[in-house]
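Working notes, structure below.
Yeah, one chain of the complex is gone here, protein chain that is, but the others are all in their spots.
The first chain written gets the first letter, and so on, giving A and B; residue counts start at 1 in each chain.
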Amino acid sequence: MPTDRVLVVDDEPRVLSSMCRCLRLAGFRVLSAGLARDALTLCDAHSFDVVILDLIMPGMDGVELLARIRKVQPLVRSVVLSGKIDEDLAERDIARKLRESVEADAYLSKPVSGTRLVETVRGVIVKDPPGDWKAIAKRMSNGKDLKIKTAKDAAKELKKFRKK
Amino acid sequence: MRLYFFDTCALQHRYVGGAYSARIRHIVSDSRCQCHIADWTVLEMASALGRHCRLTGLSCKTYDQLGKRFFEDIACGRLVVRSTTVRDVTRARDLIRFAGVLRRRNLKSADALIAAACLDFAYEKAARVIFCTSDWTLYSILRDINHYSAALRLRLIGTPRNGTVGRG
Partner (left out) sequence: MTEGNDKLRFEASAYLQTLIGRELFRSEELAIVELVKNAYDSGAQRVVIAVRPQSLKEPGEIEIRDDGEGMALARFQRVFMFAGYSDRLRQVEDAARIPTGEKGIGRFAADRLGRRLIVLTKVKGASTGLRVEIDWSLFKSRQKKFSDVTVPYVQEALPTFGRADSGTILRITQLREQWDREQLVSLRRALAQLLDPYQRPTDFEIDLQVAGSPALSGPIRQAPLSGSDIEVGFAVTEDGKLRRWRRGRIYEADSGREEILAVDASPLAGLEGRFFYFLKRPTKEQSRGLLAGVRVYRDGFRIEPLGSQRTDWLGISEKRAKRHGHAHIVPSRLFGFVSISRRQHPDLKDTTSREALIDTAAARSLVSVLQKQLTFLENSILTDVDQPRWTQSRARKAVELERARFQSLSVMSFGLAHELRQPLQSIRFEAENITTRLGQLGVADPDIDEAQRNIDADIERIEKNIQLIASISSGSLETSDELDLASVVRDQCSFFATRCATQGIDFQVDVPPALQATVNGTLVGMVLINLIKNAIDELIALQDGRRRRICVVLRGEGPKCRLEVSDNGAGIPEEIRPKIFRKFATKKTGGMGVGLYNCKLLVRSHAGEIFFETQTGEGTTFVVELPKIG
């Protein structure tokens, strides 16, 4: 859908432009960045529904970038690309390894076909969020659940809390 | 077919009369123009009309009549209401962060919501939508944001601070 906004980040110019073209032809509204700081500038100005980035980029730390993008755009979904290391380990393993450092919504190994990419992006976009504000809020607060403790002695608890 | 999107403060001229009233009425009744509003405007309009009545000392009966005319426009399709979604809400928040905090402009929350909804509308229609507002602040803010000014044709219905009259 043309209202779905996709941010594509890759430090290889032709990879970037070919990917953008692919997504645009598929009907997405695409913005792209070749540098981390440009990507972050765009994230300040625009709202994105999906960000696509290659985690292993010689020029920048993809994991770090994704983390920072998510601080600005907590609701953005992410599709993470990576070069294959082992045909058979591929996605499952990379996914597992990467999950330890950062969570993404989908993992794809390069070189990926355009069809697959488009399919995946469509798959992760949350169409009309049904107003589940609790879930939204969770994402907005970076996934931390707020625990509610009930205190018997309010003054004591308050003191304790203030000390922290 | 021209696509218009009205901010509440611009649309209210149609009902409250005044200098710009004719222009708005002209646009809304023109069949070549498709006029859209955000659902939020439904609420805002009540506030705008109410304010008008307070300031000009009109009665509640008048208020009700004005409101009825507004809903007639919607009923017969002269005004199309666009439902704002949760996505619009979150996008509006992003806009406030950008324009309100980073660019340090005074962007009001309702305006942000309407602007975000309008942008989405423009993207959906893949056309340059004409966004009409009477709020100089909103107008100048959007004018200074590249992707808004690129996607929308911004129209100020009213007097800018520096005295230049915007064209309709």
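Criterion: a contact is a pair of C-beta atoms (placed from the backbone, for glycine too) under 8 Å apart; a residue touches a chain by one contact, two chains touch by 3 or more.
What you see is a predicted model, and the numbers here were worked out from it, not measured in a lab.
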{"item": "Shown chains that the omitted chain touches within the full complex", "value": "A"}
{"item": "Identified contact with the non-displayed chain, of A:15, A:40, A:67 or A:126", "value": "A:15"}
{"item": "Hidden partner interface residues of chain A, rising order", "value": "12, 14-15, 17-19, 21-22, 25-26, 58, 83-88, 110-115, 117"}
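Assume only the chains that are shown with their structure count from here on.
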{"item": "Cα-centroid distance, chain A relative to chain B, in whole angstrom", "value": "33"}
{"item": "In the complex with chain A, residue positions of chain B that touch it", "value": "85-87, 90-91, 94-95, 97-98, 102, 116, 120, 123-124, 126, 145-147"}
{"item": "For the chain A and chain B complex, residues of the former touching the latter", "value": "1-3, 5, 29, 44-47, 49, 72-73, 75, 128-131, 133, 136"}
